[in-house]
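One structure is given below, encoded as C-alpha cells.
The complex appears here without one of its protein chains, the remainder shown in place.
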Amino acid sequence: MLAYIIRRLIYAIPILIGVNLLTFTLFFVVNSPDDMAASQLGDKYVTPEAIANWKRKNGYDKPLFLNDDASGVAALTDTIFFTKSVRLFAFDFGRSESGRDITTDVSTRMWPSLAVALPSFAIGIWVNICVALMVVMFRATALDRWAVFVFVALMSISYLFYIIGGQYLVAKQWMLVPISGFDPDFKPWKFLILPVLVSVVSGIGSGARWYRTLFLEEAGQDYVRTARAKGASEISILFKHILPNALIPILTGIVVLIPSLFMGSLLIESFFGIPGLGSYMLDAIRSQDFAIVRTMVFIGSILYILGLILTDISYTWADPRVRLS
Amino acid sequence: MWELDAKPVLLWSDALVFMLVAVLTTFFYRLRNDPQSRERWSQVFSSRLGMVTFTIIMVYVGVALLDSLHFRRALPPPDGVETNEVFYDNKVTSVLDVMLDGMGDRFERTYSAPFALKSFEKSNMKDEQGNMVRDFDWLEHAGQHLAEPAHRWPDVLRLSAIALGWGLLASAVVVGLQWRLLRNSVYPWYASWTVQTSVICFMVWLVYISHYYHVLGTDQGGTDVAYQSIKGIRTGVLLGTLSTLVMLPIAVTLGVMAGYFKGWVDDVVQYLYTTLSSIPGILLIAASVLLFQVYIDLNPDFFSVGMEKADARFIALCFILGLTSWSSLCRLIRAETLKISQLGYVQAAHAFGVSHTRILARHILPNVVHIILITFVLDFSALVLAEAVLSYIGVGIDPSMGSWGNMINGARTELSREPAVWWTLTGAFFFMFVLVLAANLFSDLVRDAFDPRSSSGRSEA
Partner (left out) sequence: MSTPADIRMQVRDLRVVLGETGEEILKGVSLALRAGRIFALVGESGSGKSVTSLAAMRLLPDALQITSGAVLVGEQDLFDLPEAKMQNVRGRRVAMIFQNAMSALNPVQTVGQQVAETLRLHTPLRGDSLRKRVVQLFAEVGIPDPDSRFSFYPHQLSGGQQQRIMIAMALACEPDILIADEPTTALDVTIQEQVLKLIRELTQSRRLAVLLITHDMGVVRNTADEVAVMYRGEIIEQAEVDEFFHNPRQEYSRRLIDALPDLTHFQSVAVEEPLLQLDDVKVYFPIRKGVLQRVVDHTRAVDGVSLSIGRGETYALVGESGSGKSTLGRAILNLEEISGGQIRFKGHAIGSLARREMLPYRKLIQVIFQNPFSSMNPRLTVGEIISEGMVSLGMGLSAEEREERIGLLLDRVQLRREYSQRYPHEFSGGQLQRVAIARALAVEPELIVCDEPTSALDVSIRAEVLGLLQELQREFGVSYLFITHDLSIVPSLAHHVGVMQAGKLVEQGSAEQILTAPQHPYTRALLDSVPRLDPA
C-alpha cells in the first residue's frame, strides 16, 4: 500500500513537468516577455531600454528553454522556463503580474471557495442518492420513466440559467437571501445558501440519473436474486444489498473531485461575488495575468493527481475485493 | 432584379460544415450495410421518442445548413453612374436570412418587450407643440398597420389564424409527399410528421407575424430577439459537431493504438491523456483562445469582412475544444480495444498472420464504432451547453456572431433591471433547451441500442 502510494507519487512528477511545459509554451507564445513588459509598463513608457530593464528586473532576460551561452547543466537551468516553472515545484508561486504575492492570495482565497464547494458537494451527493433511491423503488413503472425524463430535462438546462434564474427568483423576487457577496465575519451562511442551493439543484439531473443507472445495474445482479430467495423484502434488499454495492462506484467516482474542491467553482463564485479561487482564476483570465493562471494550472493538476491516488485508495476502502499492488 | 444578383461567400466554417455533412452521410450509408448496426438503428427509430427527437435535431441541422449558405448581395449601382462593375454589400447574408424575410433587418432603437408597440426605454422627442418631452417612443416596425393601439391583441389573433392556415397548407404539402412514400413503413413516421407540422406552422407563423410585431421583443441594440435566437442555431449546431469531429481522429487513433499495441505506445498515450486531463479544462481552453485572439489581432488583414474574422475565431474555438477534450473518449476506446484484442476473432486473425493494419481496420475499428457514435451524440449537447459558459468567461463566440451564450451572458444585467428584461434570456433558453433536450433524449436511445452493457441481456432459461 505504502509502496503503491510512493510509486504513484513518483509517476506524478513527469506528468507535472508535462503540464508545466505545456502551459509555459502556450503562455509564452501568447505573451512574449516583450509583450508582458509593454503591458506592465504602460503604453506611454515603452522604450527598448525600459523593456530590457523590466525584463532584467523580473528575470525574463534569459532564453526560454535552452541557454546557448551557458555550459553544462546551466544551459538548461539558466532559462526562463527553469527559473519560473521549477519554483512551482517548491510551492513558491512568486508574484502576479500586478505585483501581488500569489501564495498569500491562494491561501486566503482557498477558504471561501471551500465554504461554498464543500457543502454543495456533500449536500449534492446526498440529495442525488436520495432522489435516485426513490426512483429506483418505483422501477419499471410510469413514475420511473417520467423521472428519467425530468432528469434529462434538468440536464438540458444551461448552468448559467440555473444561476441567473436562482438569483432572479430567490434573491430578487422573493428577497430571501442576498443576491451576491460574501462576508466571512457577518453571517456567512446567509451568503452561502443561494450558491449552494443552485449547485445542488443544477446537479440533480445528471447526478440522480447516473446513480439510478448504477442502482439498476446492481439490482440486476445475481446476489439480489439470492437475497430475494432468502425471503428478504424489496426495501431491505434496496438498502442492505443494492445500496452498499452501488456506493462503491459512486464513492470512487466522486473521490477524484474532492481535492479539486479547493479550486472552487468559476461560475458560482463570479456570479455570487465570492472571493475564492474560482473568481480569482476568472479575473486572471480576463486580465491575462499569466503568472496566476500558470499557478492555478499547476495547483489544479496536483489536486487532480491527488484525486486519482485517493480514488485508488478509496477502492480498497470501499470494496473488500480490491487490493493495491 | 438586383436581389437575385449575388456573390456567394464560402466561409471556412461553411466549407467544414458541408464537408461534415458529406462525411456523415457516407458514414451512415456504410453503416446501413452492416446488419448489426442496421438492427440497432431500427431499434432507435421504432420508438416514437426516437422519431420525434431525431426530427427536431434534423430541423436544427437544416436551419444551420441554410444559415451556412452565405452570399453578398449586389448593391444597386450608385445614382447617375453608368458602370458595368457591380458592387457587393459588405454584409454577408445567408439563405436563411432570405427565408426569414427580412426579420433581421427590422431594427429598433433599443429594448422593446414582446408584441410591444412602444419602446422599453424613454427617449427625448418632440410633442405636437414642439416641446421636448421624455416618453416611450413608438416602435418603427411594430403595429404600424394598426389604426388604434387597442386593436393589438385581436389583430394578433387574426394574423395568427391566417398564418396558421398557411402553415397547415405548407405542412400538408410536405407531409403529404412523405406519406405517399412512407405510408407502408414499419417506423412510426406519424410522430415525425406531427413534429414537422408543428415546426412548419410555428416557423410560418413567426415569419408572418414578424412583419407586424417583434414576437420576442428586441434587445439592447434593437435587434429582433427571435431572429437572434434562430441565428444562434447555426453556432450551436456547428460548435457541437465540428469540435467532436476534430476530437475524433485524435482520440480514436491514440486510443486504438494504445489498446492494441500496448507496451510503450500505451505508456506514451496514457501519459499524454493523464497530463492533458490533469490541467483544469477551462484554463486550458481559455489560454488557447487568448492565444488565437492575439494571432488575429496581429494579422488583421487576413480577413476581408468582419464576419470572416468572427468565423476564424469560431473555427479556432472548435479546434481548441476538440484538441483539449479527446482524453475521455481516448480512454474509453483504449479500454474497449484492450478488451477486443483478447477476443477470439482477433486471436484467430493473429493465428492467420493477418497484418496489424488489417486487424485494426477490419476487426478493431468497426467494433469500437458504437463508442464513437455514443460519444458523438452525447458530446454534442455538452458542447452546446459549454458554449454559453465560455462566452460568459469571455473566451467564447465573437460577440458579432449570434450565439445563445452571448444572449444569456447579457441577461444577467437585464434581469436586474426594473422591470426586468426577461425576453432575451427566454428566447435563448427556449431554442437551446429544445435542441439540448432532443439531443440528450436521442443520445439515451442511441446508447440503449448500441451499448451492450445497458441493454438487458437475455437471461439463461
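Some points to look at:
By letter and in written order, the chains are A and B; residue numbering begins at 1 in each of them.
Heads up, the rule we're going with is that a residue touches a chain if its C-beta (ideal position, glycine included) is under 8 Å from a C-beta of that chain, and two chains touch if they have at least 3 such contacts.
Note that the structure is predicted; figures quoted are calculated from it, not measured.
Although it is not drawn, the missing chain touches A, B when the whole complex is taken into account. Residue-wise, the contact with the chain that is not shown comes from A:Ala227, picked out of A:Ala132, A:Val177 or A:Ala227. Think of the hidden chain as still there; on chain A it touches residues 3, 6-7, 10, 140, 221-223, 225-233, 240-241, 244-245, 248, 318-321, 325. Interface residues of chain B facing the missing partner chain: 34-36, 343-345, 347-355, 358, 362-363, 366-367, 459-461.
The rule is short, and it goes like this: only the chains that are shown with their structure count from here on.
As a whole-number value, the distance joining the C-alpha centres of chain A and chain B reads 28 Å. Note for the complex: chain A touches chain B at residues 14-15, 18-19, 22-23, 26-27, 29-31, 149, 152-153, 155-161, 164, 167-168, 172, 179, 213, 220, 260, 263, 266-267, 271, 281-282, 285-286, 288, 293, 296-297, 300-301, 304-305, 308.
Interface residues of chain B, counted against chain A in their complex, comprise 271, 274-280, 282-284, 286-288, 290-291, 294, 381, 385, 388-389, 392-395, 404, 408-409, 411-412, 415-416, 420, 425, 429, 432-433, 436-437, 440-441, 444, 454, 456.
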